[in-house]
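For this depiction, one protein chain was excluded, whereas all remaining protein chains were kept in their positions.
So, chain A:
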Amino acid sequence: MSAADAGEAGEALARTHRQEWVRVVASLARRFGDLDVAEEAAAEAFAVAVERWPHDGVPPNPGAWLTTTANRKAIDRIRRENRRDDKQQEALMLRDEAPPEPLGAVDDDRLRLIFTCCHPALAMEARVALTLRMVGGLTVPEIARAFLVQERAMARRITRAKAKIAQARIPYRVASAEDLPARVSGVLAVLFLVFNEGYLATGPYTDPLRPSLTAEAIRLARLVRDLLPDDGEAAGLLALMLLTEARRTARVADDGALVPLGEQDRSAWDTALIAEGHRLVRERLASGEAPGRYQLLAAVNAVHTSARRAGDTDWRQVVALYDQLVRLDPSPVVALNRAVAVAELDGPQVGLALMEPLGEALAGYRAYHAARAELLRRLGRSAEAHAAYDAAIGLPGNAAETAYLRRRRDGA
């Protein structure tokens, strides 16, 4: 085998893993009704591919090759472990291996897998872990690293979630029409959590940005959006992620400090992602449907990314969008973000007055103290600004944020 062949096989493997993992796992899960079997057989099939493809060449239809190999592995495993009674085993082996008739958009194996992994009867952290493992194809060590947990603890979490799915018979299907909207919002919440963990990592000692995690969240959001094209919030979440991701590289300075939106080098923003995000936001606006939370947040980000310079930002539009968001979600965090926008429009004094009543609810929230410090600084109330920066720095957050807050405090 030449080095070129090996490189080609490696690339094909990586691409196939990205494109086919969820399809392979989902079809096995449907056929064998067991997430454990599905996942292990898929992983084994990819391991065989890693061994063979560099020597034998990449098969003409890599996805079909993997599905066939994984099916065989699953049957071997069931035989070996004898985990089912003979009759059931026989039924599984005899079943037609031909792919079923193409199903409608919502009746898709992949979507079924996503809904199973994001079932509300599972704890949120289990949903996130299981989705990244089963749908995203991330390895357990990768997921453990992303969420700063011990590998063994993460493996246990995933095993426990799979056991609950099997034992409590969490149905392997898309929610029924009546509770679909509620279930979709749970799926989107899982993806948003993954994205945010990559965009603003929580730990003080990790990289502030983890592009592999944001990329994975975007990939899964695209998948959900493709599978549920009529869901406005799925489109909104994808747009929100794209418009946020577009600013990633401009967001951390060479010295590792966070660069706030107003100070970012806008020429470093990713114009392709912005164009795609804007397209989705316009599409949602044109639909005439009342926007949900993600669509409104996406629209806010569309306003920010439309301004060539920070000074050109249409803050009136941003405040109007936050007004709508407050009506949907009257939480203190949303009120804080609205107050920040109002401060830009009507001045720091007005923004500060809106923030004061939130102090009790957000005492432990870093962004609250940071936003307040910024407005106090602008008003020349240095001593109070200093104290507010100190309060923010004292709360947990990531390293880039801390570096930025320190610099601000020392300049205040």
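Just so it is clear, contacts are C-beta pairs under 8 Å (C-beta built on N, C-alpha and C of every residue); 3 or more make two chains touch, one makes a residue touch a chain; residues count from 1.
Operating definition for what follows: contacts and distances are computed from a predicted model.
The chain that is not shown carries the UniProt protein name "YCII-related domain-containing protein", picked from "Cytochrome c family protein", "Sugar ABC transporter permease", "Gluconate 2-dehydrogenase subunit 3-like protein" or "YCII-related domain-containing protein". Check A:Ala123, A:Ala168 or A:Leu328 against the missing chain and you find that the one touching it is A:Ala168. Interface note: of A:Ala47, A:Ala64 or A:Ala121, the residue touching the hidden chain in the full complex is A:Ala121.
Against the chain not shown here, chain A presents residues 119, 121, 167-171, 173, 175-176.
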